[in-house]
Structure formats: structure tokens, C-alpha cells
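The complex appears here minus one protein chain, its other protein chains still in place.
Order as written gives the chain letters A, B and C; numbering starts at 1 within each chain.
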Amino acid sequence: MVSFTSITVRYAETDQMGIAHHSNYAIWYEQARTEFIRALGSSYGQIEKDGVWLPLLSLHCEFKSPALYEDQLTIKTAIGLLTPSRIQFDYEVKREGVLLGKGFTAHAFTTPALRPMNLKKHHPALYALLQGAFEEEKP
Amino acid sequence: MVSFTSITVRYAETDQMGIAHHSNYAIWYEQARTEFIRALGSSYGQIEKDGVWLPLLSLHCEFKSPALYEDQLTIKTAIGLLTPSRIQFDYEVKREGVLLGKGFTAHAFTTPALRPMNLKKHHPALYALLQGAFEEEKP
Amino acid sequence: MVSFTSITVRYAETDQMGIAHHSNYAIWYEQARTEFIRALGSSYGQIEKDGVWLPLLSLHCEFKSPALYEDQLTIKTAIGLLTPSRIQFDYEVKREGVLLGKGFTAHAFTTPALRPMNLKKHHPALYALLQGAFEEEKP
Partner (left out) sequence: MVSFTSITVRYAETDQMGIAHHSNYAIWYEQARTEFIRALGSSYGQIEKDGVWLPLLSLHCEFKSPALYEDQLTIKTAIGLLTPSRIQFDYEVKREGVLLGKGFTAHAFTTPALRPMNLKKHHPALYALLQGAFEEEKP
């Protein structure tokens, strides 16, 4: 499964180079995986309320071409990796079909006290939902 | 009592006009009142742990002249108003003695559930500390 | 004329109180006036390219009730004041019809060198467009 998220670059997201500041990609990726999870029929907020947190283990971004103020961007999101203890989301950012950048975020499954959690064991239904989305995008 | 906070404008805080984006003033004010409270011998973090939250009721900013990347700013902070249920902080932002902007934030005293609190009644020591700082700056 | 802008609260916009940080209102207001101007048939980006900048003179926000992660907000935007040298936009932020906050931003019309400009004289067509939108919302 993949999802597609629309982002319009905000003025506050630009910097004095006249382009969208790179730190915003982390925020756009976050919005993209929020919508991915909503497309699965769940919600990031609900998952947190159920006691599963997804703090980041790592973030990687590659920038091919800058995004500009008022640009309409599309972010394609997919699960790149899933194990009982972690998940990776992959992202591609395009403007009118042209790739501007891509990246990934890796997350641990944790309790609200930020202790590692075996999601498959403690939240099998959520794990199955993610597993289904992960399997679906394999060729 | 007044406190003085030093801020260096970050690149990410600039926008495509080549100036610091106005939304950052709210963040700089926040850092300034954090340091004001630390100068009082307490800390914002400790106050929250003690069960007193200070959500904003209002924010006001006036912009005289833009701040630029790498500018060294000084923010002067004082308590502008104090009652058992609310507090107002006043701010002046200067660069080399020249006023760039000024403003204020008004905060309610609340519980962590965001219910209004009478600070004087429920946390008399903290109220006395703030009252002392408020009195001190009166002429 | 009024415009309505939809905002979904981003995770990055929350703070450790569990609510949307107040500094985001300035950014949401900005997106709202961007869409207001687009609804007029122009664009903020085009206006800048035409040599008219709109730096802020002041910002005011009142907060009635907090916005939370994933909340769907609607911002109603209108021109509150228009003179040849400045413009004020008024905003109301609602969630499911309930007012969470309101505010305004006042802007100067300037050149790209941030020098004051008489918009009516130097860009009469744009001024007339704004004037039309301003008149329209008067009772």
C-alpha cells in the first residue's frame, strides 16, 4: 500500500535562499505518515492513546531540487521495513511528477515511558494492519 | 525585576524576504520568560512539574524594524500584570540598543487539565515570588 | 469577501502541554491570508514578484480554547482595514463551529528594500482588488 499526501509550501517554511528550508521535510514526512496511517483506517493519535509511541530512531533526507513558496507537493509514502520492534517509512516528494527529494524515517515501537515494545505480541491487531500494508506493496 | 536574554537569529528563522519570520518572536518571547523565571530562582519546567501550567490567553507583537540572520538580539522581560488567576509578561527586542519590536503575552494559571487556578491560594510561595518580581519593577 | 482555510494540526505543532503551540497561529494566519489572496484571483507570490512586499507591523492573537493534534480547523479571513499604506487581516479559528481563537495581522505595503509604498498610487489595480474585497464585507 502507498498513500499520497498534498502539501502546499508555506511562506514561513521558506528561508533567505528563497527555498523551503530543509528542516521542513521532517515535518512533511510526519504529516505524510499520519495520512498513511489514516488511510489504513487507524490514526496516529489513536495509536498513541492505545499506548504505542513511535519515537524516531533515524531520519534521512536527500534533496534533489528545491521546493518553493506556494509549490504544490505530493508525498508518496510506503512502509519500507517492519519488524515486531520497529518500522521504517519511505517517502518521495514530487512537484508535477518531478522528484524533489526522498528519504525515510525509522521508528521504534515503545510504551509512553519510551521503553521498547514488541508490537506483534502486545498489539497484534495493529501489527497485522501494518503487516498487511507492508506486504501489499511488495512486487 | 527585569531579565535580559540573548538570542542569535538562526538561518532557519529567516524567510524569503531575507528577514527573521515574525512567528519566531513568539518563540523568542517564550525563551525570554523561561530565563526570567530562572533568574527568579525557579524554572518553567519545575513549575509545570508542580502542577501549574501557563497556557497563553493572548499574544501581541509590534514590529518596528526587521531582525536579520546572525543578528545578536537582546530581549528585556518584565512582568506587566499579575493577578491570582493570570500573568502578563512584557518584552522589548533590541539590537545594539535599537528597538526592533516589542510585545506581551498573557497567561492563565491552570491545572494540567487546563482548568483555571487561583495561584495565590494554591501555590502561595510561587505567587509571592512572582509578586516580588512584579513589585520590584514598579517605579 | 471572506475566505475559509482548512488546517489540520501537525504533530510537530504540538508541545509538551499536548496542545498546538501558540506560535503556530501566526503561521496558520499566514496560510489563511495566502488563500484569501488566491481567492481574489491573485497570489502572494505574484504580488512579491511585482515588487510589493507585506512585512508585518503587528500581530495579535487571542486564545480561547486549545487546538489538538489532528484537529481539523477552519480559519475565516477578511480584510479588517485598508489604507494606501497598510492592510489589516482579521482571522477566526474554529473547530466544528466552536471558536478557538481569533486575531489580526497588520502589514505595511513596501518595496523589496522594505521602504514604505503608497499602494493606491503605485499599484492601483491591486489596490482596487483589495478595496473591492474590503468593501464587500461591510454590512
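Here is the rule we go by: a contact is a pair of C-beta atoms (placed from the backbone, for glycine too) under 8 Å apart; a residue touches a chain by one contact, two chains touch by 3 or more.
Predicted model only: the values in this text are computed from it and were never measured.
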Residue in contact with the excluded chain [from B:12, B:40, B:114 or B:129]: B:12
Touch list for chain B against the chain that is not drawn: 8, 10-12, 26-27, 30-31, 34, 43-45, 69-70
Residue numbers in chain A that touch the chain omitted from display: 16-17, 19, 22-27, 30, 48, 53, 55-63, 66, 114
Touching residues on chain C - with respect to the absent chain: 11-12, 14-19, 21, 23, 69
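Simple rule for what comes next: only the chains that are shown with their structure count from here on.
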By count of C-beta pairs in contact, the leading pair of chains: B-C
Middle chain, criterion being Cα centroid separation: C
Distance between the centres, which are taken as Cα means, of chain C and chain A, whole angstrom: 29
Separation of mean Cα positions, chain C and chain B [Å, integer]: 24
Chain centre separation in whole Å, for chain B relative to chain A (CA means): 34
Two or more partner chains touched - positions in chain A: 11-12, 69
